[in-house]
Structures are given as C-alpha cells and as structure tokens.
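Sharing a structure with you now.
Apart from one protein chain that is not included, each protein chain of the complex appears where it belongs.
And now, chain A:
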Amino acid sequence: MKKSRTAALAVVGAMSVALALSGCSSSSGSTSSGPVTLQLWTGFTGGDRPGYAQIVKDFNASHKDVQVKLTVESWDTITQKLPSAWLTGSGPDIAAPSSDPNAIADYVKTNSLLPITNTGSGDSKINTSDLIKSTIDEYTYNGKLYAVPANYTTLSLYYNKKLFAAAGITNPPTTVAEMATDAQKLTKGGVYGISLADNATIQMWPVLQWLEGGDIVNSNNCSVVQTAAGQKSLETWANLVAKDKVSPVGQTGAQADSLFSAGKAAMEINGPWAAPGYKSAGIDLGIATIPTGVDGKSVTLGSTAPLAISAKTKYPKQAQEFLAYYTSKAVQKKFSLTTGFPSVRTDLNDDPQIKADPTISTFSSQEADARLYLPKVPNATKVDTDGETTLIGQITRGTSIATATKAAQSTINGLTGCSQ
C-alpha cells in the first residue's frame, strides 16, 4: 500500500518533468533515406494562393527525390515566427519572410540566409538576368544574392465604370491633374472620388507623391519630404482629402478595399490581388494604368515579396533547385495565366498569351515605370510607420504641411542615420 503510493508520487513527479521539458524539445528532421523534404513558408493567402500551391504540386510531381511542403499563414504570423525559428535552426528551409522586401536586410544582418549560387542560364539554374532587375538589386548585399522574387507586380488604377458614367466621365484619367479633377467630380451623394488608405496597406500615398514630383528619401537615405518639392508634392492630395473630402481619412488597406467594393468609391490604386474580389462584389470594374505625373512621366509602385533559403538548411542544393524551378519560364507563365498576376520574369511580357490577357498586361506594362518602396533604406519599416504614415495621417487631418513635414523629416533622418 505504502509502496504503491510512493510509486504513484514518483510517476506524478516524472510526468511533470516530462511535461515541462516537452515544451522545449526540438524536433529533428527525418534521417531516413526517402526523398528529401523541404519546408516552405509563405504568407500568400489571397486570390493568388492556388497559383503558388500549383507550383509546389507540379514540382513535387516532377521531382521524386525532393518534396516541398508548403505552409501558408498570414504575413503577421510569418513575420513573428520566422526570425526566432531561423535563428534556432528549427525554421523552414525556404520562406517568403515578408511582403516587405526590406525584410531581407534584417535577415542578412543576422546571418540567417544562404547566399544563392545556383545562378546562370538554362532551366536548372536561376536566370537572374531575366528576373525583374530592381528586385535582384534589392536582394543583393555585398555582391551576394540572398533571395529571388516570390512575386512581383505593379499597382494600377481601379475604377468603377458605373460611377464614372453617372458623373459623365467617359474615360479613366490619363494625367494626375485629370485624376484630381475626376476625384472632385465623382465625390457626391455619399460616394467618394477615390479610396485612399494610409496605414496597414500597400503604399498608395507614395505613388501620389511620386506623381506630383516628390519622394520620401533621396539616394543618401536622407528625407526629402521637407524640401520645397517634397512639400509641394503633398499639397494637392492633402487638400483634396482634408478640404474636398474626396477620400475618407485614416483608412487601412482593408477598409479602403471594402469601400471600393461596396461601390462607395469611384477609384482606388491597388494590385492585381484585388480584382477577383471586386468583380465578385458586382463592381463594373475598369483597370487602367496609373496616370502620368506632373512631369509627363509614368510612375507606379513595384510590389514584391522575397523568397529566401535558411542558412541552416540541410539541403542547400535541393532548395536552390526549387528556386530555379519556381522562377523558370514555363512555370512562371503557367502561374501568370492561372492567377492573373504578372510574372517575376521580364522575358514573359512579350509572350502572346500573356499579352492577350488585359489584366496581366495592364499590370506588366507598367514594370518599366515601377519603383520599389524605400529600397535598402535602413529601418525602412519604421520609416514607413513612424515617418510616412504619421505624416500622411497628419496632413489629411488638417495639420499644415510645413509643420508635419518638419517632424517627419527629423523622424526619418533619425531612423535612417542620415546626418545633414
């Protein structure tokens, strides 16, 4: 009796130790001689998700010795889990760390990434010269390439044909001045001329600033929002929003999208992922290229997510093989045609089938005029949230441009380390 009780107590104690330890045990990959399994994490949850899943499925079918396991979670989750996962060696072999290309800089700093060496021509290599050049520049540090683009697209101008017709406007605007006039004309009866978002969003305001001849930082990473040109570039749209109420103030990306898909806004600047939702919401949708800016030139935002390999992967060769497959011409063409997204390759733009698709061609035709947002700017994420987002939030709520840009300039320069 007494003995059994002691034994029971011992079991309780042992169990508790086991329970506590199980929380920190690290699982190791299988060492059996079967096919190699590569873990892949991405945050592609939108309408393009099936396209990425198809790439993985096709790869697995054609590569018996390497199997890729795709895990899709929200960008928030990936951004939170990945740094510690990669540092402790328990993370995935390959991942798209963030939809923010600047994320690569941080991972390079912590030596978390494998330099990509399998480049060259032919289907088994990564054809870097055929991939969007700005992304390859963005992902190259000290002469070494650390990622390939997992996707690449430009932003276009979405417009509601029904609302345009009701306002007596026949065509989408072709210049930024026309866009401003149209936005005013379309704002009436509970409808906004344009749906602008300034936080938690794909960047719409930088496009407007570029169109009006301004920018956020110069090539030395010093803020230029307070310069004469910088202040002037903010004036038109800040006034249109603050005084003429052409757009609600302070919207997140999701709110801006729902306003447009509810038929309560006539225009929006957005990427191809938004098109299926708007169509199924019954919007008589038009997609046009971004109007030309005050200097007569076109400019839009290039949006990309990187695809990188963990420095601690056990299968660097196979992981690079997957990247080569992922970025290859045939695979990207199939992806583009099934998802309506432009591809990460420049040599597909002339492909007759892709050219024939009006949505893809609208987005891919602007590639030459697209700029990445804050490329290689130190602390880019904070420059965006504390500098740009705050600046736009203030001027659209009526703070004077001089006051707001002064504060933004000092915040941004403090973050980028610019001293002038």
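Keep this in mind: a contact is a pair of C-beta atoms (placed from the backbone, for glycine too) under 8 Å apart; a residue touches a chain by one contact, two chains touch by 3 or more; residues count from 1.
In the analysis below, contacts and distances are computed from a predicted model.
Student: Leaving aside the chains you can see, what is the UniProt protein name of the one that's missing? Options: "Carbohydrate ABC transporter membrane protein 1 (CUT1 family)", "Dihydroxyacetone kinase subunit L", "Acyl-CoA dehydrogenase" or "Protocatechuate 3,4-dioxygenase alpha subunit".
Tutor: Going by UniProt, the chain not displayed is called "Carbohydrate ABC transporter membrane protein 1 (CUT1 family)".
Student: For the full complex, which residue in A:T140, A:T390 or A:N413 touches the chain that was left out?
Tutor: For the chain that is not drawn, the touching residue is A:T390.
Student: Of the residues A:K57, A:K109 or A:K317, I need the one that contacts the missing chain.
Tutor: From the options A:K57, A:K109 or A:K317, the contact with the absent chain belongs to A:K109.
Student: From the listed residues A:N199, A:N270 or A:S343, report the one that touches the chain absent from this view.
Tutor: The single option touching the absent chain is A:N199.
Student: Among A:A229, A:A262, A:A330 or A:A356, which one is in touch with the chain left out?
Tutor: Answering carefully, the residue with contact to the hidden chain is A:A262.
Student: Quick one: say which of A:Q251, A:T304, A:T339 or A:S364 touches the chain that got left out.
Tutor: Spelled out, the listed residue whose C-beta touches the missing chain is A:Q251.
Student: Spell out the interface residues on chain A facing the chain that's missing from view.
Tutor: Residues of chain A in touch with the missing chain: 9-10, 12-13, 15-17, 19-20, 23-24, 79-80, 83-84, 87, 106-107, 109-112, 190, 199-200, 248-252, 255, 258-259, 262, 264, 381-382, 390, 393-394, 397.
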